[in-house]
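All protein chains but one are shown in place.
Note that the chains take the letters A and B in the order they are written out, and that residue 1 is the start of every chain.
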Amino acid sequence: MIYTIDILGTIAFAISGTLIALEKRMDLFGVLIIASVTAVGGGAIRDVIIGNTPISCLKDVSYTYTIISSSILTIVFKSKINYLRKSLFLFDTIGIGLYTLIGIEKAIEVNLHPIIAIAIGTISASFGGVIRDILCNEIPVIFRKEIYATACILGGISYFILSFYNLDRMLIFIISGSIIITARLIAVKFKISLPSLYKS
Amino acid sequence: MIYTIDILGTIAFAISGTLIALEKRMDLFGVLIIASVTAVGGGAIRDVIIGNTPISCLKDVSYTYTIISSSILTIVFKSKINYLRKSLFLFDTIGIGLYTLIGIEKAIEVNLHPIIAIAIGTISASFGGVIRDILCNEIPVIFRKEIYATACILGGISYFILSFYNLDRMLIFIISGSIIITARLIAVKFKISLPSLYKS
Partner (left out) sequence: MIYTIDILGTIAFAISGTLIALEKRMDLFGVLIIASVTAVGGGAIRDVIIGNTPISCLKDVSYTYTIISSSILTIVFKSKINYLRKSLFLFDTIGIGLYTLIGIEKAIEVNLHPIIAIAIGTISASFGGVIRDILCNEIPVIFRKEIYATACILGGISYFILSFYNLDRMLIFIISGSIIITARLIAVKFKISLPSLYKS
């Protein structure tokens, strides 16, 4: 089940990367690169800084197939993609929940402190978008208009609280994943975001 | 011979980085950094993601000497560099061929899938330029106007086809390297590039 969620998240991330690259008038090569970094960039940074190499996305070629096919289908059916908007948003949100938790577990495996582990989980879920924005020469959108980092952090905290009570791993995953997903859905529905700290 | 090609490629990459940094009105330190990342950045990303650390360019100080001297000579003889344009383009193209194949072999050494290996070869050859463009605050030129990624991918495919027939390693290197070089020379001569996917 985790694998299915992972692939659905990869599809959602790859499609979002493709759409942004198309807006920037990139060619096929550029689009595929942007789709790839959006999909696997967060996990890549996580693996590189904790020393988990070769990084995970290189070890399983199905990510490559998923990204290339999602990206090409998006290019071909670009005008129709709007119909999938809601499903994609859902996949994206579920993906974020999963990547946060996987990031936290990988950090725990190398004996890092819970606070560091939550930071690494958040990085895993959000830095694909950061690299995408940098390659597109934009200030990362997540730094200006908080979209989901707070949700990841909330989920991360619940992960550690639940672990403290020695609950079953799958149960912890489901509860803290649901917290991340719910927090983000609520934030988007009610247009809640962190305030800009700029005072003019 | 491979070592000579490697150094010639490094010179060509360092000079191209220097010229772009000069246009951006950087000082000596900035110019040297841009020259270095252009020359060794692709291989650095390759080594970091496959876990080959300390990364290769740190292990052999001759790259540093080559980059610093190429860069300083370019600054001093800037007005004359145009006479070398054709040779530099040739070194650059041969370098790309070599870096692609070295990248593929390093990926195979850590047991990665052929498709992943070709991606890593292409990254080795092209991401020096990507980092250069990001540090210069530009959208990477390679994402908009395909220059050589397709050539790298063609060469990578031939590498694996030839390996399948158990040919001699040096022969495989020469044939697939020549394919990369020829593909790029033809593309530049006839101004072939991937079409932008943007439809206005």
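Here is the rule we use: a residue touches a chain if its C-beta (ideal position, glycine included) is under 8 Å from a C-beta of that chain, and two chains touch if they have at least 3 such contacts.
What you are looking at is a predicted structure, and each value in this text was computed from that prediction instead of being measured.
Visitor: Among the options B:T4, B:N82, B:N137 or B:N166, which residue touches the chain absent from this view?
Guide: Touching the chain that is not displayed is residue B:N137.
Visitor: Out of A:T150, A:S163 or A:T182, which is the one that touches the chain we can't see?
Guide: Of these options, the touching residue for the absent chain is A:T150.
Visitor: For a quick check of understanding: of A:A119, A:L154 or A:I181, which residue touches the chain that isn't displayed?
Guide: If we include the chain that is not displayed, A:A119 is the one touching it.
Visitor: By the contact criterion defined above, which parts of chain B meet the unshown chain? Give residue numbers in ascending order.
Guide: Looking at chain B, the ones touching the missing chain are residues 21-31, 33-34, 44, 48, 51, 53-55, 58-59, 61, 64, 75, 134-137.
Visitor: Identify the residues of chain A touching the omitted chain, counting contacts across the whole complex.
Guide: Touching the chain left out of view, chain A contributes residues 48-51, 53, 107, 110, 112-113, 115-116, 119-120, 130, 134, 137-140, 142-146, 149-150, 193-198.
The rule we apply is simple: only the chains that are shown with their structure count from here on.
Visitor: Give, as an integer number of Å, the spacing between the C-alpha centres of chain B and chain A.
Guide: Each chain reduced to its C-alpha mean, chain A and chain B end up 30 Å apart.
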